[in-house]
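Beneath this line is the structure, given in C-alpha cells, with notes to follow.
Just one protein chain is left out here, and the rest sit where they should.
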Amino acid sequence: MLKKKQCVAMLLAGGQGSRLGILTATMAKPAIPYGGKYRIIDFPLSNCTNSGIDVVGALTQYQPLELNAYIGSGSPWDLDLAHGGVYVLPPYVKGKHGEWYSGTANAIYQNVAFIEQFNPDYVLILSGDHIYKMDYNEMLAYHIERGADVTIAVREVPWEEASRFGIMNTNAENVIEEFEEKPKNPKNNKASMGVYIFTWDKLKAYLTEDAADPNSSNDFGKNIIPNMLRDQQKLFAFDFNGYWKDVGTIESLWEANMDLLNMPMPIDLYDKRWRIYGRNPGVAPHYIAPGGVAHSCLITEGCEVYGRVEHSVLFAGVTVMEGACVEDSVIMPNAVVERGAQVRRAIVAEGAVIGAGAQVGEATGNIAVIGQNVKLAAGAVVAAGEQREH
Amino acid sequence: MLKKKQCVAMLLAGGQGSRLGILTATMAKPAIPYGGKYRIIDFPLSNCTNSGIDVVGALTQYQPLELNAYIGSGSPWDLDLAHGGVYVLPPYVKGKHGEWYSGTANAIYQNVAFIEQFNPDYVLILSGDHIYKMDYNEMLAYHIERGADVTIAVREVPWEEASRFGIMNTNAENVIEEFEEKPKNPKNNKASMGVYIFTWDKLKAYLTEDAADPNSSNDFGKNIIPNMLRDQQKLFAFDFNGYWKDVGTIESLWEANMDLLNMPMPIDLYDKRWRIYGRNPGVAPHYIAPGGVAHSCLITEGCEVYGRVEHSVLFAGVTVMEGACVEDSVIMPNAVVERGAQVRRAIVAEGAVIGAGAQVGEATGNIAVIGQNVKLAAGAVVAAGEQREH
Amino acid sequence: MAMKNVMGIIYTGERDSYLRELTLMRAIAALPVAGRYRVIDFLVSGLVNSGVKNVGVIMQKNYHSLMDHLGSGKEWDLHGKNDGLYILPPFLTRENVGVYNGSLDALHSNSGYLRRSKQEYVLLCNSLIVFNANFSDMLETHLRSEADVTILYSKSPNLRRPEYGTYFEVNSEGIITDVEIDPTRPRYENACMEVYLLRKDLLMDLVDRGAAHGYHDINRDVFQRMIRDAGIRMAGYEYTDVCYRMDSVQSYFNFNMDVLDARVRHSLFSEEKPVYTKVRDEMPARYLEHARVVNTMVADGCIVDGNVEHSMLFRGVRIGKGARIKNCVIMQDSVIEEDVTLENCILDKQAVIKRGGKLIGPSTYPIVISKDMTI
Partner (left out) sequence: MAMKNVMGIIYTGERDSYLRELTLMRAIAALPVAGRYRVIDFLVSGLVNSGVKNVGVIMQKNYHSLMDHLGSGKEWDLHGKNDGLYILPPFLTRENVGVYNGSLDALHSNSGYLRRSKQEYVLLCNSLIVFNANFSDMLETHLRSEADVTILYSKSPNLRRPEYGTYFEVNSEGIITDVEIDPTRPRYENACMEVYLLRKDLLMDLVDRGAAHGYHDINRDVFQRMIRDAGIRMAGYEYTDVCYRMDSVQSYFNFNMDVLDARVRHSLFSEEKPVYTKVRDEMPARYLEHARVVNTMVADGCIVDGNVEHSMLFRGVRIGKGARIKNCVIMQDSVIEEDVTLENCILDKQAVIKRGGKLIGPSTYPIVISKDMTI
C-alpha cells in the first residue's frame, strides 16, 4: 500500500533528558522550547523536509503526549502527506506481550516492520536533542558515492573536550578505523553527532544479530557500530562544520539560547532556503509599551513588554509587567513576570508566574530554573542554580 | 496551546479480535477490510467527521502498525487539522514505568491528560469494531438536553439473542435503572452498542475511583457503568434504529459483507450527506474482460475480472483469472484467484494467491479463510470452515 | 441548530479607489493590517471560530494576492475535501471574458456552488469591515425572531461616513423599520455592517429574482429594497465590539494606530477568538544594542536597531541604527536604513528608505510609499 522511498528517517525522540532537571519532568526532551519560537525537534524535522526526506518515524517513549500534540498531522513541516509524512511510533504489543525500547538500536529494531513498509535503500538515524542545520541529502549522496555500509556525521570538537564524546579515528579517506566512546586519551577530535546513514540491508542484519545477544545494551554507539567495525564493514565519517549544539543540560540549553543574541548569529535562522519550521502559536505581533525597554534580545509574537528586557529570549505570549526586569534569561511561552520582579540568568518554563517583586537568579553563578506552571509568590527569592518545581 | 472543544471522541481501537482467527494475526481488528473498499475503523471515523466531532483519540495497543499507516495524517476523513484531528494514542511510559491498557476504562484513564488538553465538556467513547452510521451530534444534544451524566446508545435486538449482549433495563423516560451483562433471563431487549457519551467531570471522577480499586477489571461495562448506577447517577439510553453490525467473528464479518448485496442495501453507502470515507488505493477503474461475468456483486477499482464473480465482494486490485469462479465470497485487496480456481463461501485475505485449479470452501457449511499473503498451491483443496495461515 | 449548518460567503469586490496605491495590485480583503494579518483574516477566522465549515470567497479583480494568501484554507482548517474554503473567481468561459458587474451578478454566477453546499443557512458578508465576531448568538437570535433576514449593525462611530453607507432604524423587537442610504448626515446611528444571515433557499430565490430584474448589487438592489417592502421581516442584530471600515488611506492608517491601544488590541486578539493567517516561519524579532522601541507592535522577523515610537512593524522589517520612526505603518520586508526619519508614513511591502532619508507627513493625511519603492 505504501510507496517505495529511497531513504527513510528514524528520529530517536524518546530521550528522558534527566540532566535537564525539572524541565523534563512533564515533557520529552525534544519538546523543549528553544530560540523564542522553536522546539528542539523542529531542527531535525525541518532538516528532513528541507533535505527532501519525507518519511520520518518519530520514536517516542517517555512523556509522548506533548510531542504527539505538537507534531499532530505534521503540517507545520509539510510532513502531512498521503504518501509518507511523519509517524509517531511508540513501543507496541506484538503477539501476546510487549516491551519498551531498551536502547537506541532496540527502538529501531522494534520498528523494522514500519521501515520495511517503505522498502527503503537507506535509513537515516537522527536524535531529537541537537540544534543544527544540515542537508542530509548531501550526506546521503556521499554515502552512496562511497558505497558505504554506514556513514556517521562527525564534527571537530576542541581537543580538551574530546574525551566527553564518541570519537571516530579515521584514515585520510575518512574511513573509520576505530571508534572510542569517551576515550581518556583521544587520538582524534572527530566526535559523532549521532547522525547515521545506514544501507538498510546491512543495518537490518546487525540489528537482528544485536537483538539475539542477551548481553547487548542495544545501543548504536556501544554495540552496532563496534560490531560493524569488528566485521570490517565500510564505515565512513562525514565532516560537518556548521553550528551544532547539544542541549542536554540546563547550562547548555541556556547557552544555546544566548548564542542567538551574538552578532553575527552563529546559526542563521533567517535563511529563506532553509527555514526552520515549527508550530505557530497564531497570536498578534508583540507589543512594547510606552515604558518598555528591549535591548539585545529576541521577542516573539504575543508578548507584552511593559518592563525592561535585556539580553534575553522571550517566547510567545510572555508578559513582562511594569518595573519588572528580565536579564540574561530565557522566558518560555505564556510565562508572566509581574510588577517589579527581577529575573536574572534564569530559565522560566512555560506558564510560570513570577510574583510581584520576586527575585529569580543572580547576576553571576548557575542558572536558576522555574518549572512549568509554577506560581512563584510575590517577593519570593530563588537563588542562582536553584530549581523550583512547585 | 490547544483549543477548547465541546466534545472529544475516544476510539477504542486496540481490540485483538481473537475470534477473527488468522485474519487478526497481523492486524488489529479495526483495520480489517470490509465492504469492498473500507476498513472497519472508517465507520466510527466518518461518523465523527460527519457529526462535526473533530478531535478523535484512537487508542491502539495490539498490532498498531497497519492502523498507524492507515490513519496517517487523518486526511481521508478530513481529520488532518491544525486544531484537533485524529491522534493515535498507544500506552506510554509515565515517570519511571509504563503499563499496557488493562481494560477499556483503563485505556481512557491513561489518557486523561490527552483529553484535558482540549478542556471538553463531554467525552464520546466509541469502539472500533462495528459497522453503522450514526449522528453522534444528535446523541450529544439528547445528552445535554436531559442533563445526563452518561448516555448509552442502545438498539433493540431479537429477544432470543438478548442474552448475548449487555442489556439496559430502562423506565418509560429511557432512564437506565439496571444494567445486566449477558443476562440468562433478559428483562429487556435493549442492548448497549458500546457508544457512550459522558459528562467529562463525572467520567473523570469514576475513572479515578476505578483506577484506585485493585479488584476492578477497569472495564466500562463491568465497572464504570455499574458504579454509576450504584451511586444513582443520571444514566440515559439513546435509541438507535439503524443498521448496526458487530463484526467480531468470521461468520459475522462474512455476513456483514453479504448484507451489502441485498436489495435494498440495509445500510445506505451512497448517501452524499453521510459519506463513509477511507484511504483511497488510487488505482484505475476495474476491468471486466470479454469473457468475464459479474452478477450481484460489489467490485471496486483496480480489479481485473477474466472469470466469473457471483454474489461476492471484491476489494481493490483483485484479479480473477480465466475460468476461475468466485461465489458467495469476500476477496480482500490484491488477492489473485488463478485460472480455474473455485472459491465459495470464503474470505480470502489481502495479498493471498489461490493457485490454478485450487478449491477453497464449499457451497454450504462454514466459511473458509485464507490468510494474508498465503500462496495456496495449484490444485490445493481447502474445506468449508478451514483456515489456512501458510 | 449548529453553526455547521451555516455557510459563509464573502464578497471581495468592493470599491477601493480611496485606498489609492494600497489597492492598486490587491483587493481590500488582501490589505495587510496589524503587523501580520490581511483584512479578510478576521472575517474568515470569525466564521471558523463560530463553527462554520464552508466558506466561499468571491473574487473580483486584483485577486492574485488574495488567492495566494488564502491558499488551500489550511491555516483556517478549511482544507478538507468535504466543505472547506472555496475560491470563486469570475467565470471566464469560451464566450465570456469577464468581471462580475456586482455582488448579485457574482452570486448568480456561483449558484451552482450555493446549491451543492449542504448548509441550510448563509452568512453573506462583505470584506471591508474588520471585526472579530462569534456569529452563534446572531444565529440563535435569528431563529428565535423568525425574521427572514438578520443584518449585523454597529453603533460604532468608526463606521459612520458622510454621504456613504446604510443606516437603520431598529425597533424594540429588533425589527428594522426604516433605512437610509448614503445620507449626507446619517439620521440613525445604526450602521449596516453588510453581514446578512438568511436561509439559503431564500437567498437563491432573491438572487434569481434580482438577476431577472437586471439588478447588480445585492445590498442596494435587493436587501435595501426589501426593507421597505411589506411582508418581509428584516431584523437587526447589534455588534457591540470594536469594528473598523477600511475604505480610505486615513481609515486604514487609523485602524493600525488604534490597534496599539490595549482595549482595541485585546478585543481583536483574544485566546477564545484567535485570528489565523498565513504563516511565514520567521524567527522572533531581534532587538539590537541601540534599539529604543516604545508603544509599538513588532512582528517576527524584524531586526530593530533604531528608535521607533507609536508604530506598527510588519514581519521582516529592518530598522537601522539612528533611524527615528514615529506614527508609521511599515509593511513586510521594508528596510529603513540608518539615520532615516519617518513620521506619519505608510510604507507598502518591500519599500526601502535609503540612509539619511526624511519623510514627514501630516497626521491627517499620511504619506504612502508604494510597494517595492526605493527612496
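As written, the chains take the letters A, B and C, and residue 1 is the first residue of each chain.
The rule is short, and it goes like this: a residue touches a chain if its C-beta (ideal position, glycine included) is under 8 Å from a C-beta of that chain, and two chains touch if they have at least 3 such contacts.
All values derive from a computational prediction rather than experimental measurement.
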Chains still shown that are in contact with the chain withheld from the display: A, B, C
Option from C:N62, C:S103 or C:S154 whose C-beta touches the chain left out: C:N62
Residue among B:K187, B:H295 or B:K375 that touches the chain left out of view: B:H295
Interface residues of chain C (partner: the chain not displayed): 16, 23-25, 60-64, 67, 71-74, 79, 81, 87, 89-94, 97-99, 278-279, 281
Contact footprint on chain B, counting only the chain that is left out: 35-37, 75-76, 263, 269-270, 275-278, 280, 282-301, 309, 313-314
Interface with the undisplayed chain - residues on chain A: 3, 49, 52, 78, 80-84, 137, 273, 275, 277
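We adopt the following convention: only the chains that are shown with their structure count from here on.
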Pair with more cross-chain C-beta pairs in contact, given B-C and A-C: A-C
Closest chain to the centre of mass proxy, which here is the mean CA position: A
Reference chain B; chain at largest CA-centroid distance: C
Contacts with two or more other chains, residues of chain B listed in rising order: 80-82
Sites on chain C at which at least two other chains make contact: 74, 274
